[in-house]
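Submitted below is the structure of interest, expressed as structure tokens.
Missing here is one protein chain; the remaining ones are kept as they sit in the complex.
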Amino acid sequence: MALETLILDILSFFSIYAIMTISLNFEQGYTGLFNLGLYFPIIAGALIVGYLPGRLAMVFYNIDPTLDFSANNAVVLSLLKTRLQADPFFSVALLAITLAVVVVVCAILGYVTAHPALRLTEDYLALFMLSLAETLRVIGQQTDWMAGGAMGIGLIDLFWCIGPYAYYGRAALVIGSALAIFLIYQRLCASPLGRLLKSVRENSLTAECVGKDVSQVKKKVLAFSFAILGVGGALHAIDLGAVVAGDYTRVDFSFWPWLMMIVGGTGNNLGVLAGTFALVMMRRVMIVMKPFFTFLPFDVLWLEPILLAIMLALTLTFRPAGIVPERPLKIKNYMRRVLHIKLQTKEEPSKLLVGR
Amino acid sequence: MEGTQVQLQAENVSKRFGGFWAVRGVTLQVPKTTIVLLMGPNGSGKTTLINCISGVYAPDEGRVLFNGIDITARVPHEIVRMGLGRSFQIPGPFKRLTVAENLLVSSGNHPGEKFSSSLIKGKWKAYEQSLIEKMFRILDVIGLNEKSDTLAGELSGGQLKLLELGRLLMLDVKTMLLDEPVGGVNPVLAHSVLSYIRKIRDEFQTSFLVVEHRLDIVMKYVDLVYVLAKGNIVCFGSPDEVVKRKELYDVYLA
Partner (left out) sequence: MLLAPILITAIVSAFLLSLLAMGFTLQYVTLSIPNLAYATIAFASTYIALTMYLMHLSPYVGTPLAFLLGGLISLLLYKFVAFLRDRGTSLVGLMMSTLVFDLTIYGLMNIYAGYIAYAFKSYTYAFSLAEMDFSIGDVPGIVVVSAVTSISLVLLFHLLLVKTKFGTAMRAVMENYALAGVHGVDTEKILSVAWFFVGGVAGISGSFYPMWFYMDPWVGARMFISIFAACVVGGLRSIYGSLLGGFLVGASEIFVTFAFAGIFGVWIWSYRSVTAMVIAAFAIVMMPDGLAGFLKRLQMR
């Protein structure tokens, strides 16, 4: 039993981070948008999960309106639990509605953020995104009515309806979503859209001059990836069962994904996954090793950022391209793999195609 | 010249930087199915003029008409879609993309490049296939067949120029603004590229505005010549006429 739980835990953790790093790769590795404030939509997603489902459920079940979901969190949760345990349909509906709202809100946030972001050069953009994200973190931490402010808030568990299997339900949701998201991103990146994004990354002026509306491309990329990142944040909160806005720090939800992407290899999704997996395992090992270090007069947790720093320094110095570097596309392979056109090695490609 | 015969027209275009007028009151016409040469000493404002026409700069005065439509200060990608393309003096390739990808990304309305339709391969497979066929043909023309899988960042200066031309050919534009298209290219290839330009002019009724310094090579391929000096048009006419004009020598020997 313990091994099963351990594996599911690691997979869930990996899934959440995979969603974040692949979205980051879509923004930065493919399109060249230097988003250092990755946690902006992540926090937004978590806040929506903290705010919305609980209150919707309260309205649906006619719970005493003098009670506030935030302020009277424990009381409301116990009231809702008894009702939701017997109501799988509404639980699923709540989950679907919440995620839909997350996607829409975060997509809008992405689209709107793109407007000032478009005018900024890379370095300036990094500062802007970081400041924006940190501001939302401050807002989330200070505002009690959103998601419990500094104390955080407990969530209704949308898997209460399956009783003792709730844990497996959550894990299935997280891992399944990550898989679906990965497949979608892979599809997008393997299509001509991936090529378009890279051209914007390489030289946006030239891209303009071959007829690409670079501004629109960037807006759509941000809208899409923000929506996915929001889902990532929402899933993280659901998995945890709580939202503590202040815990979504720049280190855990921006710098770690950046390191995972850099170590793995930017510009290609498999590399990014490799990096994510390697670092997730590393963090897991550290958590396991924690009890052995209690003799230290401080919390071992604080060695993590230092370790992260060392890994980043080493990667930048010795292997800046990452574990799995971006490889150039060979046209014959592309034709075979994507278009299912097989070429004889001797025949010239152009001659073969002219016949079609 | 009749209005309907004119593909591209710059009317009284002026552009200044701070207190300095790079281009002043330039009026220029590129008739249909014609190759026009824009020449002049260094710093005369040729690239600035091209930038004003192609939407990279907004002119301070004057306007630009393409096919009778006012395109002044429109965004570059709109202008390209209307059929006016340009190449750069210092090529700006997509360095970490291969030559093939550089050409493939220079496509018109590719359904595979839209978020909605890119997820369903069926929607873009046919388009991509015909795009690849076109790409191979153009690789042939510009002589970069062997380099289709090479990263653009690894090409030589001359090869990059050819790539610039290749991208424009992919776009099927009606008029091309070429900023030093054969700069750094060996003479044999330069001649074949320029004769291919004439072929395109004849086959597709494309017009060209070419900025070039290598007059020894380019003169015999062009139909019309404009001479620009210190931001002003000094004279224009057929190559034979212009070569005899005194102003030409004043401008270069001043």
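Note that the chains take the letters A and B in the order they are written out, and that residue 1 is the start of every chain.
Just so we're on the same page, a residue touches a chain if its C-beta (ideal position, glycine included) is under 8 Å from a C-beta of that chain, and two chains touch if they have at least 3 such contacts.
Treat the numbers as computed from the prediction; the structure is a model and nothing was measured.
J.: Report, in label order, the displayed chains that the undisplayed chain touches.
T.: A
J.: Pick from A:V75, A:A93, A:M286 or A:L312: which residue touches the chain that isn't shown?
T.: That would be A:L312, which touches the missing chain.
J.: Which residue, A:V102, A:L130 or A:V272, contacts the hidden chain when the whole complex is considered?
T.: Looking across A:V102, A:L130 or A:V272, the contact with the absent chain belongs to A:L130.
J.: Based on the whole complex, identify which of A:I7, A:A71, A:V92 or A:V138 touches the chain you can't see.
T.: A:V138
J.: For review purposes, identify every residue of chain A that touches the missing chain, sorted by number.
T.: Listed in rising order, the touching residues are 28, 34, 36, 116, 119-120, 122-124, 126-128, 130-132, 134-135, 138-139, 142, 249-251, 255, 258, 262, 297-299, 302-306, 308-310, 312-313, 316-317, 320.
Criterion: only the chains that are shown with their structure count from here on.
J.: Using mean CA coordinates as chain centres, what's the chain A-chain B distance in Å?
T.: Centres of chain A and chain B (C-alpha means) sit 43 Å apart.
J.: Across the complex, what residues on chain B touch chain A?
T.: 54, 56, 75-77, 80-81, 85-86, 88, 92-98, 100-102, 104-108, 110, 112-115, 118-119, 121, 124-125, 128-129, 132-133, 136-137, 139-140, 145, 148-151, 167, 170-171
J.: Provide the residue numbers of chain A that touch chain B in the complex, in ascending order.
T.: Those in contact with chain B are residues 184, 187-188, 191-193, 195-196, 198-199, 202-203, 205-214, 220, 224, 267, 326, 328-331, 335, 338-339, 341, 349-350, 353-354, 356.
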